[in-house]
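One protein chain omitted, others in place.
Here the chain labels run A and B in written order, and each chain numbers its own residues starting at 1.
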Amino acid sequence: MDNKISRRRFLGLMGATAAFAGACSRPNRGKIVPYTRRPGTVPGAPDKFASVFPEAGRAHPVLVVTREGRPIHVEGNDLHPDSRGKAPLRAIADILGLYDPDRLRQPLVDGRRSDWGQALAALRPAFDAARKSGKPVLLMTGATSSPTRRALIAELGADLPLSWVCWEPACGPQERLSLEHAKVVVCFEADILSGEVPSWVADFAKNRRGGTLSRLYSIEGGFSLTGSKADHRLRLKPSRAAAAAMALVRALSDPTGAGLDGFAKENGLSVDLLRGLAADLARHRGAAVAVCGPALSAEAREAVSLLNAMLGAQGRLTARSPEHAASTGLGTVKEALEDASQGKFSAAVFWGVNPAYSFPDAALWKRALAGVPVKARIGLHVDETALECGLVFAENHWLESWGDHESDSGFLTLQQPAIGPLYDTLQGEDILLRLFSGAPRPEYRLYLEEGWRKKVYSTGGGSFESFWTACLHDGLLRREARPTAAPKSRPRSAKPSATPDGFELVLSPGLAVFDGRYGGNGWLQEIPDPLTKQTWGNALRVSIADAGRLGLRDGQVVKVDAGGRAVEIPVLVSEGQTPGVLCAGLGYGRRTGNVARGVGTNLYPLLDCDSTSPFLLCGVSLTPTAAVVDLALTQGHHRMEGRDIARSVPVAEAPRSREPRNIPTMYPAQDFPLHKWGMAVDLSMCVGCSACVVACQSENNIPCVGPEQVRRGREMHWIRVDRYLLGEGAALRAVSQPMLCQHCDDAPCETVCPVNATNHSPEGLNQMAYNRCVGTRYCANNCPYKVRRFNFFEYTADKEEPEILAHNPEVTVRPRGVMEKCTFCVQRIQDVKQIAKTQGRGVRDGEVMPACAAACPASAIVFGDLKDPVSRVNSWSDDPRGYRVLEEVGAKPAVTYLAELTNPLEGEVRHG
Amino acid sequence: MTEPSAARAWAVIGLFERPEDLLRAAARLRGSPLGRVQAYTPYPVHHLDEALGLRRSPLGGMVFVMGVLGALTAFAFQYWMSAVDYPIVTGGKSPRSWQAFVPITFEVMVLFATLTAGLGMLFLLNRLPDIFHPMLASRAMEKITRDRFALALESSGGQGVDVDAAKKVILELGAQEVEVLPLPAPAPAAPLNFLLGLGGALVAACVLAGYSTYWVIKLYPELPPMSHMERQPRLNAQSPSGFFKDGRGMRPAPVGSVARGHRPYLIKTPEEAARLVNPLPRTTETMEKGRVLYAVYCRVCHGFLGDGRTTLTSAYGAKPADLRIKRLALAPDGTIYHAIMVGKNAMPSYAYELKEDERWAVIHYLRALQRAQDARESDIP
Partner (left out) sequence: MAEALLPEGLREPALTDGAITLGELDDRVLSVPETRPPAKWFAAFALTSAISAVGLACIAYTLYTGIGAWGNNSPVFWAFDIINFVFWVGIGHAGTLISAILFLFRKRWRNSIARYAEAMTIFAVICAAIFPLIHVGRPWLAFWLFPYPNQRALWPNFRSPLLWDVFAVNTYFIVSLLFWFLGMVPDIASMRDRAKDPRLKFAYTALSVGWRGSAEHWQHYEKAYLLLAGLATGLVLSVHSVVSFDFAVSVVPGWHMTIFPPYFVTGAIFAGFAMVMMVLIVVRETMDLKHLITMYHLEVMNKVILGTSCLMGYAYMMEGFTAWYSQNQFIHHAFKQYLWGAYGWAGWTVLVCNVLIPQLFWSSRLRRSYPSMIFVAAAVTIGMWFERFVIIVMSLQQDYLPSSWRLYQPTLIDFGILLGSFGIFFSLVLLFARVLPVIATTEVKAILPGYQPAHGGDHDRA
């Protein structure tokens, strides 16, 4: 009868309940915000966008992996012949750059936040003045590989008097190589295996797996990855490289090779090694190539190209780098700035270069600034240059930008955004387009499309739309690469230029921060240098002999003086360094940026503006100071202490068959019903470039802990690249060994966990239940490989957007006090299994790709199902070279390593 | 021989100087009809138990039994937890690796045995705690715990001890002094109040414990730095985000961009689409695939046979196309593909549900359906 009030009471009760529920609600109750308009993307499933990672005039074709339209990972473009699915280290890591909280979020006018209307309006008068007065506008940019951008700038040049300086502060001339058919490679101070260009590593690695191995010689002063991998290293002062090349040229021309002996003697090289090298080259005419390092002098470059000409490598194995990539030298920049200081420019626009930081002559820079009335900066951050420019235009990240590029082998490659601009930013080209006089121009995307419709698109095939979308889809225009003109070689005997005594200092872009533009990227800062294992900063690498002579020790600060230009920098005593030669990386010691500021030392001030080879400094002097700093190194011991860890054998002595190791065990044999995941790593192919480390970091939400924690020994990388030195003196080599969780069947870590937080899956995975872990750290103690990582502090969980947007939603974020380690990318395994299941089939071999394997430019890592008899991982695991690290401990690791093969010259060759 | 008129007491206590005297007296008094003979000493005096003729202590047996029980319990539980209830493979060991259970088995055995020995002695054998025992009220007690040795005749069965007789006997045995504990035993200092107080305290404690437990359980997980990993600093699918202006974590693809496997469909008209050719081979698995997808997406409207007659028709009067009609049977694959992509009449686009090859597979199956309607002799294998 009392229906109506009962309804009231019911509602009231509901309200009370709701209120109560609200009262004791936990944070972030699941709230769902779906797409309003359904795009092609499926929530929870990754999408891939073909794009380009442009860097210093080089275009790296990549695939950007997005989740719900947010980039979370970068891979190589699998359809592109220049990347073959491999992306370089910095491309993978620059995801973090996209979500960098330091990024400019809107244009600034005189340091105050502004909008585009105002900002552009502030620059236009200067441009109009230029148009009237004819006083040119200075446009300083980095080198670019984009034809359309060049066209655009040319167009702008037609619109107003423009003097365009295109400058890369850290890199010399770039090589274009294809090592695929190279049987003998001679590097003159050239680090071709640094992973900078994945395809080089890939080609090299392909020729190092059994069969007939290629042979690698490295003639260098420092100790580079290439040198560490070389079959023969010749320690030679960089200033003598030209002479060495010429000596080889002469030796090739006269079979006696008498000229070599003299050269060998005066440079302390082994005669028979040098003779052997010459003979080897002679044997392999047409299949041998010499590479000249970016730091070397012009004459060395000439000598090497002459050598290549004689080897018949021109055009086949090397190609003259296209004009655009060759950035104008420091000299031109200096002239431009001189002009600026004399007030010859009506305005200056700095786009993608940071002269305030990277131009050596600070005084001249100041004068130049004073001489220019209006200064504008187009960039991502408020960096040194931006601080001194009245106008700062916030630029798009490359993942938000359009573009087209010429890849190394001349393919036209398209760059498309994977996400709309995060902030109120424009891409550089759009800014220029808005500065044209007359009618407003279309946005750059349409400009680009228009350009392609006119220049590239050839009627005949389908409509332009289908052509255009096809190119965007694949990321490149499938068309025969334009043959690059073989350069004419002017035979000219390089007379060794008189080198002043004192040290020779070779400067190269830092592997991680390059010319300094990635200084704000924590992942990159924390990547250990493959050879020195230094993170968070640069150091001056000094040979043991010199260190002994000057009484230097690691971390001791020295004053480096090169012709009056001096900086103070800590030293790192490094074995393998040629006595009398110093090496150091550029790009550190930034003055701005929350992460970059004060990390390492800025070495640009050492550069000589008038030198043709600014990155090779001669007559350098060292004066030790009292100060000592603690370098953040991740590996303190460099030798294997006679332990059988990373094997390296000459191909002649390579094992013919797998020697059986049966370790007695008391444990029952485990059976794995469906799969048994396993991995194999070929040390012969691995060059130690560390791309796997970054890929893993990006895939698995691995925190970056900062220099202090690294010094304490608490870096978090799930996969690390161990580097062990072999041999002595000139014969010094290094073998790199990727070390990750070995997923042992009888895992010592599992037994000792008191709460079962780590245990074994029926697929042979050693798995961690993060939220069950109480953090006794016993497992880590009991891990023979020390691959377990502990969250000593709260590294990640208190991070906020935008930083956390880089996190992979598929992977749990670990809080403080929890142990973590490599999972064999279990999330990817599960994905593949689901896909296979929906398609009603089994998992195919090679379908599961852990991030490290996917990123490895050498394809040295193979992952798969050991229960599948025909899987690659199975065949690798049974390889005669195969072995398991610390097998005698009896943990039955699931990772097999294949011993490194070296290919030294036959016969007894003394190393020089 | 005791006359009922005589005065009676709960106990008559005689104090001695030296343990020897006590022993002698105890031996003599043993089995006296006057009452239960009891001795009190400041420390264990040897051979007193023999003098009084006490039974051996059963404690040893108790301890042994409980120890064994403890060991069995521990082992059984460990085995059940690790091998039966929830076997988890760790370190490749068998879930039944009993060797690992030995240490804890031993510890628990010791624990059980010790508790039995200690608490069993106090509570079971000595019937403690008994803080209101009449003896404690006696003046003799403080001498006893200091340096005197007492022999007492205590009333057994409550009818008391004959004071005079007992006094006489004990003095004869050479006790220095004698104390008489009157009968009934002097009421202990308000045991009732004590018990009440104790009870009250217990109740209060329970209430307090209950409340605190409730609040702890409610608030505990929220207190920093205690992380239970419920907050994951990452953006899951379909989750909101304060970072983007529209508050959505999911972003639309940038205008004009083309993701792998998502080529835009550029064809505008069916005529244009007619050019398209079915890239898939007409194989059994394509057919099978087509059949499944047709059943999932098309059948509900177009019907099992593609005749467009389904429950929809009867229920809502909808008129899905009959796919068997001549026009469609003759129509090129492309036009049908176009219909799937952009929809037709009331039919919406299925571009989102079906991937490219799936669409073509459906078309293959559809062809089969159409052929099946007017099959010829030659079709029968």
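Convention: a contact is a pair of C-beta atoms (placed from the backbone, for glycine too) under 8 Å apart; a residue touches a chain by one contact, two chains touch by 3 or more.
Since the structure is predicted, the reported quantities are computational estimates derived from the model, not experimental observations.
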Contact residue for the chain not shown (choose from B:34, B:71 or B:108):
B:108
For a quick check of understanding: of A:121, A:258, A:774 or A:835, which residue touches the chain that isn't displayed?
A:774
Give the residue, chosen from B:225, B:247 or B:348, that touches the chain omitted from the document.
B:225
If I consider the whole complex, including the chain that's not displayed, which of A:120, A:679 or A:739 touches that chain?
A:739
Go through chain B and note every residue touching the omitted chain.
19-20, 23, 38-49, 52, 54, 57, 59-60, 63, 77-78, 81-82, 85-86, 88, 90-91, 93, 97, 100-101, 103-104, 106-108, 110-111, 113-115, 117-122, 125-126, 128-133, 135-136, 141-142, 144-147, 189, 220, 225-227
Name every residue on chain A in touch with the hidden partner chain.
635-643, 645, 709, 712-715, 720, 722-724, 737, 739, 748, 751-756, 772-778, 780-782, 784-786, 788-794, 816-819, 885-886, 889, 891
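Here is the rule we go by: only the chains that are shown with their structure count from here on.
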Partner chain B, residues of chain A touching it in the complex
24, 26-28, 30-35, 37-41, 43-44, 47-50, 63, 66-70, 400, 416-420, 445, 449, 463, 465-466, 469-470, 472-473, 667-668, 670, 701, 745-751, 753, 756, 758-760, 770-771, 794, 796-802, 804-805, 807-809, 811-818, 892
Help me check something: in the complex, which residues belonging to chain B touch chain A?
88-94, 218, 221-222, 225, 227-243, 247-264, 266, 352
